[in-house]
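Only a single protein chain was left out; the remaining protein chains are all shown in position.
A, B and C label the chains in the order they appear, each numbered from 1.
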Amino acid sequence: MSNSIGTLFRVTSFGESHGQCVGVVVDGCPAGVRLEAEIVQKDLDRRRAVDQVGATLRREPDLVRLLSGVHEGYTTGAPVCMVVDNTDTDSRAYQEFVRTPRPGHADYPARIKYGGYNDPRGGGRFSGRITAGFVMAGAVARAVLDRIGVEICAHTVAIGGVEAPPCDPDAIRLLNRQNSLSCCDESSSASMVAAIEDARARGDSIGGVVECVVLGLPAGIGEPVFSGVDSEIARAVFAIPAVKGVEFGAGFALCRARGSEANDPYSLSGDTVVTAKNDSGGVLGGLTNGMPLVLRAGFKPTPSVRMAQQTVDLETMTLAELTISGRHDACIVPRAVVVVEAVVASVICDLGLRSGLVPRVMR
Amino acid sequence: MSNSIGTLFRVTSFGESHGQCVGVVVDGCPAGVRLEAEIVQKDLDRRRAVDQVGATLRREPDLVRLLSGVHEGYTTGAPVCMVVDNTDTDSRAYQEFVRTPRPGHADYPARIKYGGYNDPRGGGRFSGRITAGFVMAGAVARAVLDRIGVEICAHTVAIGGVEAPPCDPDAIRLLNRQNSLSCCDESSSASMVAAIEDARARGDSIGGVVECVVLGLPAGIGEPVFSGVDSEIARAVFAIPAVKGVEFGAGFALCRARGSEANDPYSLSGDTVVTAKNDSGGVLGGLTNGMPLVLRAGFKPTPSVRMAQQTVDLETMTLAELTISGRHDACIVPRAVVVVEAVVASVICDLGLRSGLVPRVMR
Amino acid sequence: MSNSIGTLFRVTSFGESHGQCVGVVVDGCPAGVRLEAEIVQKDLDRRRAVDQVGATLRREPDLVRLLSGVHEGYTTGAPVCMVVDNTDTDSRAYQEFVRTPRPGHADYPARIKYGGYNDPRGGGRFSGRITAGFVMAGAVARAVLDRIGVEICAHTVAIGGVEAPPCDPDAIRLLNRQNSLSCCDESSSASMVAAIEDARARGDSIGGVVECVVLGLPAGIGEPVFSGVDSEIARAVFAIPAVKGVEFGAGFALCRARGSEANDPYSLSGDTVVTAKNDSGGVLGGLTNGMPLVLRAGFKPTPSVRMAQQTVDLETMTLAELTISGRHDACIVPRAVVVVEAVVASVICDLGLRSGLVPRVMR
Partner (left out) sequence: MSNSIGTLFRVTSFGESHGQCVGVVVDGCPAGVRLEAEIVQKDLDRRRAVDQVGATLRREPDLVRLLSGVHEGYTTGAPVCMVVDNTDTDSRAYQEFVRTPRPGHADYPARIKYGGYNDPRGGGRFSGRITAGFVMAGAVARAVLDRIGVEICAHTVAIGGVEAPPCDPDAIRLLNRQNSLSCCDESSSASMVAAIEDARARGDSIGGVVECVVLGLPAGIGEPVFSGVDSEIARAVFAIPAVKGVEFGAGFALCRARGSEANDPYSLSGDTVVTAKNDSGGVLGGLTNGMPLVLRAGFKPTPSVRMAQQTVDLETMTLAELTISGRHDACIVPRAVVVVEAVVASVICDLGLRSGLVPRVMR
């Protein structure tokens, strides 16, 4: 396993779904950043299931405990370790999946890789619950970025077949917390809720797309060729369970455009170089160009559905039928919004330190 | 800049478009792998422009020179340094782009980042020419993977608006070198050629999509949570200039499916666990599941078009008009096919070493 | 700060002397290794002060809590997080050292580096207490190495001016836990105790030398040129507070020898290639040669002495006199023995994984 990411702002994830806790160590955080539990808790609360349609019935307070790296309310430059305890776990169902792996989950390849020693309870390390650690790290990154005027906002742009209309970065910033789906368009949000309810009623699940923008980034952030801002963000976003695609700006749609349409002409806004549109999503050659960074992450439907599915009994090596019970999200997309923000924030904080944008001490 | 990728199979890229050479160091290559210049040359030749419709008129033999790490035709375990010289360069045009940056290229953010010291000739480090280094590294990785029965094949699935019909992994393997576009469907290929010719005639450019499959991978390769096979591949593929999106398996299309449709049921093929379909693209939870790994990379149109474009004169800080002359590809997608294969090969070789699949000495 | 070490067996240290806890995350530990709290506790207990002459009066049970990565008594392949709580802390004295830094401690450079935000209580991250984390990681590494027959034993070879006679590796293994000083020679041990008592009586402190041997290593471990076994061990050992020198085999004494004396002639022991003596300390060109690995770490005296010392008042920028009270070790060398073993074990485990000696799953 390789549970660290980042070069100067280094995030190390640990913990399992049904173990004692889920946690994270953030090493390389600048000293002098205001950080109290409440700041982290706010993001953790956005990730929680309560209030959200179609979300798991697992109910945990997810109270962050700051174990190190903070003194008198400020980061010290030392590694920040944070944990949330697992309190509402029910592991009875999972032993079955060791023998008859769930389609769409990592049960089977994990069994092969770890020789059967991996913790199967709640999916262990492969559970979406580990993203609580990502969120805590992201909250630290955001506290840092906040000091230099960089802001990260994500929103739900599609769920199932429902797509919200395009929304410009400034509007996203204002509207992305207006409803429990983090959708900036109220009418689309209502349709999305209906789609989720419908999926849940059938015992099925649906996926969707989260868009994330980063505002306030100057040009020149990113470390090409292998640590370009797009490369590093893509790596981090694919670490979120269920992500199957990542695109920047107009993304795959650009593949069908002509160069004369795809290029963003340079222009001026006062003394600032801008582009007349932003189909590149603010990234050229792995470097930010001063426009808002825009990316989308595509989430497949959560694989735990209540319908009978075909699998293999790994003991007898015969076909078997599996029906999953338990408490599962019919759609994890709304809860993933803050997770996308978090991993993007961590990457931006790291690249910001690498380029000198983020100082080592915040004075 | 950060020009290395990989943990155990570590690729370090160097060189500029119009400097003396483009090169790469591969550190961590297992000892005992047959490697001669011809093996690398074969992939380099696939990347060259000759024969290809719409490709640059720049003509260089791109002959690889193996500078280290090979003794008597076998890798020694020492770093393998390889270079190709730049011979056909014409840098006159590029000084202009320092002052009036080209839309869609990295001229502007690179100038900001490197304080004007970056080499502007031919785009310097931001040129597609640096992918010659990726291809050389990939050829080494493929020589390694070949010894353990892992094969990597990419093909062109879309150019401009033309999309080739789906093609299964075994067919890709047989057909992806049948034409100069690396398209497995001859009829689509003809339409793609027409689309490229049309774009070139207009002085415009078009993009497209490359699909890549990895055959022969066992289950359990990948190092979650941050070095899952999808995370690491995405990072590497986004380092290829012009890539704007990466997806695995059914990718973004999965976001619109139901879980009951999206999940790939497990099945048996003799004694081997397989899935009945492969919408996951062979990756679950960052781990391979034993099915072919399938990914797609979306390329925007090459930004060098011969039409007048709006930009900014960075000296006077006024709007300016820019017309790019020079020798540019109207469509780089066909030449990118071997580049995608190469970076995927490097990542798989690295993850194979990390998991123990690839031995440190090939005996 | 950079609190991680290792490439495949990656140790991340966190926690402060007077914060809530000291801890460590071990990422990359093979799955299937028997690991229970008792195994780790045994090494932690060896590091504790109790029983040891001249040791701090700070008394903490240092009970390890295994937070993740272990399931049903075996490692799972997931990161192992372990903490010990800080319970017996008295931070009153330390605020003074922010203004008048202690000679020989990191108070002054840390204040400069972290802009005054570093946690000064008990020395914060610069306290010897953080080595409790190293010891926990080392215990995991030893559990792994134990499975493949590799053993790590350190002993005290000098304290103050008292030097123990040379001791061969097999004897070290038998004798290094026979007394509280971890000295293999009882007579030297008695003199060392007297030297420590004498230093303590004067309010002074003394240093010493720890020698460490690794038994059971095959030839060929190490990753030259920059991750040779000597390079990686030296890096790790210098992370232990108070270490000022590291040498392998005959070390600095070899600088005065002739080549004809210094070289270890090859010989045979049955079918095994051995060397007739081991002045190289088992390492040639960064690679193990199959003989016991032998290294020595030199520790300066602990800088907290009860005598008046000259320092600078950083507020008034005038000379000042400082007298340190509090509970400090008169000699930390005996307690450092298990710490040296621990960091060496972590490095060997990492290099063992990198070379394929240590499997990813222990079956």
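The definition used in the following text is that contacts are C-beta pairs under 8 Å (C-beta built on N, C-alpha and C of every residue); 3 or more make two chains touch, one makes a residue touch a chain.
Please read these numbers as outputs of a predicted model, since none were measured by experiment.
For the options C:Ile148, C:Leu215 or C:Leu254, the residue in contact with the chain missing from this view is C:Leu254. Checked against the full complex, the one of C:Asp185, C:Glu232 or C:Glu341 touching the unshown chain is C:Glu232.
Although one chain is not displayed, chain A still touches it through residues 7-8, 354-356, 359-360. In the full complex, chain B touches the omitted chain through residues 1-4, 10, 12-16, 19-21, 23, 25, 27-28, 31-32, 67-69, 71, 74-81, 83, 113-115, 117-119, 121, 124-125, 360-361, 363.
Residues 1-5, 7, 13, 101, 103-106, 108-110, 112-113, 125-126, 130, 158, 160-161, 199, 202, 204-209, 218-228, 230-232, 234-236, 238-239, 241, 243-252, 254-260, 262-268, 271, 273, 275-276, 280-281, 284-290, 298-305, 307, 309-312, 314, 317-319, 354-355 are the ones on chain C that touch the missing chain.
Definition applied: only the chains that are shown with their structure count from here on.
Between chain A and chain B, two chains of identical sequence, the interface residue sets overlap for the most part, with shared numbers making up over half of the total. We define each chain's centre as the mean of its Cα atoms; on that basis chain A and chain C are separated by 38 Å.
Chain centres here are Cα averages; for chain B and chain C they lie 45 Å apart.
Note: centroid distance chain A to chain B, computed from Cα atoms, is 26 Å. For chain C, residues that reach two or more other chains under the stated contact definition are 360.
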